[in-house]
Structure formats: structure tokens, C-alpha cells
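Missing here is one protein chain; the remaining ones are kept as they sit in the complex.
Chain IDs A, B and C follow the sequence of writing; residue 1 opens each chain.
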Amino acid sequence: MDRVNIGLIGAGRIGRMHAEHLAFRVPGAHLLAVADVFVEAAEKCAASCQIPSAFQDYHRILDNPDIDAVVICSSTDTHAQIIEEAAAASKHIFCEKPIDFDLARIDRALTAVDRAGVKLQIGFNRRFDPSFKRARDLVAEGKIGQPHIVRITSRDPQPPPISYIKVSGGIFLDMTIHDFDMARYLVGDEVTEIFATGAVLVDPEIGKAGDVDTAVITLRYVSGAIGTIDNSRRAVYGYDQRVEVFGSAGAIMVSNNIRDSAVLSDAHGVHGALPLFFFVERYTEAYIAEMRAFVECVQQDKTPPVTGIDGRIPVVMGYAARKSYTENRPVKLSEID
Amino acid sequence: MDRVNIGLIGAGRIGRMHAEHLAFRVPGAHLLAVADVFVEAAEKCAASCQIPSAFQDYHRILDNPDIDAVVICSSTDTHAQIIEEAAAASKHIFCEKPIDFDLARIDRALTAVDRAGVKLQIGFNRRFDPSFKRARDLVAEGKIGQPHIVRITSRDPQPPPISYIKVSGGIFLDMTIHDFDMARYLVGDEVTEIFATGAVLVDPEIGKAGDVDTAVITLRYVSGAIGTIDNSRRAVYGYDQRVEVFGSAGAIMVSNNIRDSAVLSDAHGVHGALPLFFFVERYTEAYIAEMRAFVECVQQDKTPPVTGIDGRIPVVMGYAARKSYTENRPVKLSEID
Amino acid sequence: MDRVNIGLIGAGRIGRMHAEHLAFRVPGAHLLAVADVFVEAAEKCAASCQIPSAFQDYHRILDNPDIDAVVICSSTDTHAQIIEEAAAASKHIFCEKPIDFDLARIDRALTAVDRAGVKLQIGFNRRFDPSFKRARDLVAEGKIGQPHIVRITSRDPQPPPISYIKVSGGIFLDMTIHDFDMARYLVGDEVTEIFATGAVLVDPEIGKAGDVDTAVITLRYVSGAIGTIDNSRRAVYGYDQRVEVFGSAGAIMVSNNIRDSAVLSDAHGVHGALPLFFFVERYTEAYIAEMRAFVECVQQDKTPPVTGIDGRIPVVMGYAARKSYTENRPVKLSEID
Partner (left out) sequence: MDRVNIGLIGAGRIGRMHAEHLAFRVPGAHLLAVADVFVEAAEKCAASCQIPSAFQDYHRILDNPDIDAVVICSSTDTHAQIIEEAAAASKHIFCEKPIDFDLARIDRALTAVDRAGVKLQIGFNRRFDPSFKRARDLVAEGKIGQPHIVRITSRDPQPPPISYIKVSGGIFLDMTIHDFDMARYLVGDEVTEIFATGAVLVDPEIGKAGDVDTAVITLRYVSGAIGTIDNSRRAVYGYDQRVEVFGSAGAIMVSNNIRDSAVLSDAHGVHGALPLFFFVERYTEAYIAEMRAFVECVQQDKTPPVTGIDGRIPVVMGYAARKSYTENRPVKLSEID
């Protein structure tokens, strides 16, 4: 397949970002249509990204035989349903994370995908960040020997609105889920047990909404390696995204990407730039690369680099973390699944 | 003006890069036509960047009343002529550096531009690099007080072909010219005297072609500040582009942009990534930003941030450096002009 | 008091180091005598550090009325006993960590110190490292607001002999104890609960000796802040000693001290020096500073910066960590004490 015709479902913030990348930065991708329940959003997105059609009803996309693949950026509660329908319509699928918060629904969706033989890639974009990818590659090449300790720091510059927090599934399913994926990705190993601790230190409203805003999570891997993740909903200095893998023969550390490299030395100190503000800035290249990878998998009939199972496991980890936090004890993943 | 209709003249390497940016990354820009003496190059560029028309003869662009502006990326010896013609056709002009190697021709071109009242922006892209721009802004804000010393390191990863070297005008007019612009830009001051020293250390063929491949240039500014530039045609570790401005109240240092931030510590040392390979990689954002600035100047009827005079002065500096090198003595710019 | 006359008890590796510092680098300190059960060690130390007397029996030091203070560097099992005797002899006391592994014995020793009204400083040297001290000062000055997350990385370049491991009290009491002190020091807050996880990944012999060689420990503070420590007995790239305190208004990160600042860029990458090898190299300044602080406290009748209680609490934390690891559950410090 030379050109992949794509329909975009969901034209919110992340959908518009993908639209722009697919329109201008992903060779081989061709956006044929965009759908959004707010049809004005679809129309606006179509106008700015030269997409021929804009619909309110995504079934118009699924019904179009010219469309090879869909990119699902609608609200989380619609993901599983759309995956099933898209699979039934023989469309390849890129779906934003998470697939769903309900494991049974996830399993139904993955079964539908398997049965249809279409490709499904989940939007764990951070795997495509050049620095994290380089870290993973160095681990896979054995440059640090056997992994012993994985450290992930993941802090947002500011919390989302409380209205979002309430439907987010909680910090472990909303925010740590990315780090759970990273923890698996970096060392190519599975986690068996999780201990999560959390606190409300950023905003008491988050606590009233039943969530925490600060967390430290410990992971046990099958190999015996130990992981640790720390999260905060607000780092005043910007999006803090670092990882470290320590092993028998060395360690790899990934630091933040900064806004510019100008450093000012004055009588008071040496002053450098802050990290890039948030995910849109930090992960621009990663978002483009994940779309290129998806299009390439469709074109070349390859397995996507982030599969449906890769989308499912972090949800299990999120539940294990939540249970661990609630019960203040380590929880095995097998208790959830 | 809402949308700026643009004609691209020259579809070589740099022309194709600008085409891609204008097509996909510069809001408000609309590429209507591309011309190249090798018409296949123009056609290929048109195909990949969705440009409606491709011509062999750039006059087809100048004759098109729908076209507001031209972007000149043809060979250097054609720049001045095309500028004059484009001005006569009332097109706004973006022209790659240098305008010309002949000061009289430059002056004729600038006079034509003035007379026509069109805008002319010269392609000194490095000014638009976020880190260099930040350095300039910090200097302009007075964060380092009065500038005393300017240091510019500018080394290419590999020399161009000898055939190119022969027609390049020599290292001072071909390579250092960017650094001469940077030297003016960073401190907002003019250079009065230049002392250049050079050597053939990279490739004896470059010497046989009458050029040097390694150079150190000292600059005297009107203010009394002193500048120093060092150049090499080959840094094996990649494109080395750093600047430093030292003043009465501090200093600003800009280091290289690296390929990724993963750092490996092993029993032998701590190993980081190399600088981005060459100008296309290092200055991507700068190239886009300069085009955005040009389009914005046309849209909003503003003076371009790099004017015709800014294009002329570094040529004078290049001649002064060459004379200085040849005669092994400091040369005043007034000796050239 | 102008000059503090000091007797050194224990002339092993750490004792000899302190002797050299007290002899040559601590103004106001005057070493009058050294004692070691291996009298040759005492004599050798005396010779190299210009100490007038060398004894086998440390009581000769306690009995000398000219001696104002003792520095206890003998084996851990003798610390508590010598503290009690030194207090009874009205000597001020510097004692290497840990005071003892038995909390009742620690309490008896601290009671004796209190009763005698002598000073007692415990050898948590890392508090005196200029970078960690700077981090603590910045936290205390409120530069990062309220602390939310404390991260401590503490990895040795190589494990001690298995014979040492067997009598060390285990990784949590031998190695993490320093990090427990650092965790308290950095934020000036107490830990209430600990969850420890460990693994044998470096050397199976360590496992056979009943210990682990890799650990990640989570701490809950009174304030609600969360801490995380990671330990390894072997980092092939050298002594890895970093801390980070993240708070409501910023974060402080302390990186490793490297052997030199020469960085080599070649065709393969950018290569820097490794961290300083081990505690003797990394903490030289800290060891000197703690002795200067001790001597100054004696001279100026001030409370030592690391008190007996500061020596006791990390032992409690070590037991809590061990219990947590054994029972695989979070353990409150109140369960131990």
C-alpha cells in the first residue's frame, strides 16, 4: 500500500494535533475525513488541515470503503466501542490511551481486532521520544548488562481541571499509566507486584475529588529488578520527564529537553532554561514518530510497536496501584486480572 | 494581507527545504509556483509540496500578478539579477545569502529594492535559532552589561566538494559570512577591523584550490569590544555551533544541540550524544522561523529582521578577512568599502 | 578553649583518615594519642601523623586528663561501651556511625552522655558535603516551598567482602543508614513509615549470607511528603551519590562529583569522566568539615550538628526497613521503637 487513507475520529486537542501531523508531517498518510460529535470542531480541523470531509457521526468514516485506517481520539469511554466497530469494518486502528477502564471491555475490543486481523496501535507516545528510544535501544543492546533498578520521574507542570480529575480514573490510571508503559518498555520485562503510596500535597480539591496528586510507586519485575516511579501533578519548573535504568554493567540516564541552550552566568549564579512546558512541546517529535510508525505498519503489513496487549497491561497496573494505595500493601498484578 | 502567495526560485537542496517549510509549517504562506533551470527539479519539488505550477524560467513567476513574494534559492551568481527583476515586478523578496560577491552589484540590487519599496530579507537563518535569539535578547536586555568579548565557534562536520570550494568565494565569504552576521547580531554593534589567520589542515586539496580550511578571525567593534571566531571545515563529532558573549555584568554561553539526551555511564566513562549533524538538522526550527518572520513582515507591512544592509556588511567583512589573511595584517572595513 | 586535645580510638582505615585530617587539616585540633587493639596500627598512625603517644588500650586515653575529646573509630560493637566510658571520663565524643545495633545499648550510651553533659557527634559525614549542605540550605530557605518528594540514589562502586556483609547488620543498617540520615537531614522532617523492597542481583554470595544487594525504599514523612531511596552494592561507573528534593515551588538536584572536567568529543560521542571512586574520594571535604564542626562545637560550647538522637533514629529506620523487607509490607517506625 502506497498511501494510507485515514479517518480521524475525535477533533479535540489531541485529535487536532494528530491531524496536523498526519496532514503535514507524515509521508504516506492521507487524511480523508474527520468526525466529531461537535461537528464544528470537525469542520474547523478539516479546514486547517485540508481534510476533504467533516462529519458528526464517525460511522460515516467507518462506512467509507476508501478509508484504510482510523485514528481514535474521542473520549475514553467511546474507545472500546469504536475499536470493535472499526475492526468489524476492517479498518486498521490507532487508538489513544487508555483503551478503556474496564478490562472486560478491553478484552472484547482486542478480541474483535484479532478476529478482524486488523492492526491496532495504542498511543503510548513516549516510546517514540528519541531519548527514551535511545535508552531502550542501549538496554536492548546490553550496554548496561542486566537491568537492576528502573527510575522514572514524571511530573506535570500543572494539574488538569478538577472536573477532569473526577472522571480521570485517578492518578494511577490517568497519569502513571504512561510510566507503567515506560517501565515495561525500557527493560522489556513484566511487572509482577506494585506498591503505591500517594498524598494530596498540590491541591486539596484533588483530595476532595477522591484522588491524590503526588505519588511514589515501587515495581517488582519478573527478573527481580526493582522499579520506582514518582509523580506530581505540578512541577512549577515545567514538565519533568526523566528516566534512568541502572544495571550490572552501567546506567542510562535521560534528562529533560530544555527550551534553549543559552546559559547566563552572572554574579548570582549560572542560569539555564526550563524544560519544555508540557507534552505537546516535549513530545512533538514522539507524536509524529508514532504516527509514522503506524502508517508504516499499515503500509508494510508489520506488527505495530505498541500493541493491544501493551495497551491493556498498564490498565491492570493502574488498578493494582490503586488497590495498593487504598490498602497500603503491595499488590500482585495477578490479584487484579 | 491574509495569505501570502509565494513563488520559489531554485529547487536545489535549500530550495526544497524552504518549499517543505512553506508548504507545511508556515501558516499564511501559499506556494503558487516553483522554478528551476532544471525543470525536473522544479517538478519534483512541486509534486512533493503540492505546488500548483513548476517552471524552468523564473520569469513566469515574476510575471504572475497573483504572486506576492519570491524566495530566491538559485545559485549565488543569479541572486542580484533576480532581486532587481523581482523588485521591478513589485514582489517582496527573501534571498538566500550571500546577495552577491560583488559589492557594486549588491548596491544596485539594494537600490532597486529601495526604489520599488518592496521588502527584502536575507537568509541568515542562525539569527532565528531559539538559543542564539535568546542570547541576543539577554544581551539586549542588559543582562550581561556592556559586551566585552564575543566568541563564536563554527565548525562544519565535513567539507563541501572541492568543485564547490573553487567557486565558493573562499572560506571567509562562504562559511565565516554566517559568523560575521552572528557577530553583528549578538551585540548589535558594528565591526571596524578584522585580523584573519588561516591554515590548510583538513585537506591539502582545499589548499590547492587556493583556500584554507581552518581559520581564526579577530574582530574589533566600534564599542571597543573584541570578537573572535574559529572555523573548521571538518569537526568529526558533528556540526559545532556555539557562541559566547562576555560583558561587564556576566556572560551568555550557547552550547550545541545534541541528538538525544540519553547518557550512558559505564566502567569507562560517561557517554553522551553528538551534536546534531549539520545545518539542516541543527537549524530546522530556525529555517522555519525565518520564513514565518518573512511572511509576517509581508502580511503586516513590517521591516524584515534581516535587511539588505545586513546582507551586504558580512560580504565586506569577508573581503576584509580575506585581505587580512593574504597580507597577514589587520584590515579595516573602510579599506574594502 | 583554644586548642582541643584529642585522642583517637581505632586506627583502621577510617581512623587513619580522621587522624590525617585532625593532624593537618583541622585548625585547633591537636592529636595527643591514638589507641588500637592492634598496637602496630596505632603506632603506624602515630608516626605518620605526628601523634605523641600510641597505645593498645584506649583507657590510657580516657585516663589522660589533658585529653578533651575522643574520636571513636573502633569496631561498631565497641562504640556504645566506649561512649559510656568516655562520657564518664568527661570527654567530648565524636563517634562513627552506627552507635550500635542494639537500641537499648544506644539509649544507655545517650543517657550517659546526657548525664555527663559532654558533647556527642555522630559521623554522618554526608551532611557536610558542600553540595548536599547547599541543597539542605536551599530547602531550609524555602526556595522549593514545601517538600513533596525526596529522591536519594546511593550506590557503591563495589560490595564489601562477604565476611563483612555477614556482620554488617544487613544493607539497611549498613548502607541505607546513611541515606536514612540524609532523608531526615534534607527536609528537616521525620519519617513515620517505611516500605522496603530488595533483591540479590549483584552477587549470589550476598544472598547466601542472608542479605540483599539491591534495594528500593519508600518513606512516608510526618508532613505527608514521600521519599524514595535506591541502593546498589555495585555501580560499575563508580560511587553514585545523588539527591533530589522536589517541592511546591521548585526542586533541587545534586549530581555526582566527577574526577575531572575534561570532555572528549569524537566521532562516536561525547565522553566525560566518571564520578569520584568511593567515599574517601567523594567525601574528603565532608570528612574534614565534620571534624572542623566537632572541634568548633567543643571550642565554642555549641550543640553538635549531628546529635546522639540523629544517630539513633536511622538505626530504628534500618530495623523498620528490614522488617518491611522480610514481611513485604509497610512498617511504621513506632512498631520498632
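Keep this in mind: a contact is a pair of C-beta atoms (placed from the backbone, for glycine too) under 8 Å apart; a residue touches a chain by one contact, two chains touch by 3 or more.
What you see is a predicted model; the values in this text were computed from it and never measured.
Within the set A:140, A:270 or A:309, the residue that contacts the chain not displayed is A:270. Check B:50, B:75, B:248 or B:326 against the missing chain and you find that the one touching it is B:248. Within the full complex, the residue among C:163, C:261 or C:300 touching the omitted chain is C:261. Residue-wise, the contact with the chain that is not shown comes from B:232, picked out of B:76, B:125, B:232 or B:265.
Considering B:124, B:180 or B:195, the position touching the chain not shown turns out to be B:195 (whole complex).
Mapped onto chain C, the interface with the missing chain covers residues 23-25, 130-135, 138, 143-144, 249-257, 259-267, 273. Residues touching the missing chain, restricted to chain B, are 146, 148-149, 151, 153, 155, 195, 197-202, 214-216, 218, 220, 224-228, 230, 232, 234-237, 240, 246, 248-251, 328-330 (touch as defined at the top). Where chain A meets the missing chain, the touching residues are 236-237, 258, 265-267, 269-274.
Everything below uses one rule, namely that only the chains that are shown with their structure count from here on.
The interface with the largest number of contacting C-beta pairs joins chains A-C. Ranked by how close its C-alpha mean sits to the mean of all protein C-alpha atoms, the top chain is A. Centroid to centroid, with C-alpha atoms defining each point, chain A and chain B lie 39 Å apart.
One inter-chain figure worth recording: chain B and chain C are separated by 57 Å, centre to centre, where each centre is the mean of the chain's CA atoms. The distance from the centre of chain A to the centre of chain C, each centre being the mean of the chain's C-alpha atoms, comes to 42 Å. Along chain A, residues 249-251 each make contact with two or more other chains.
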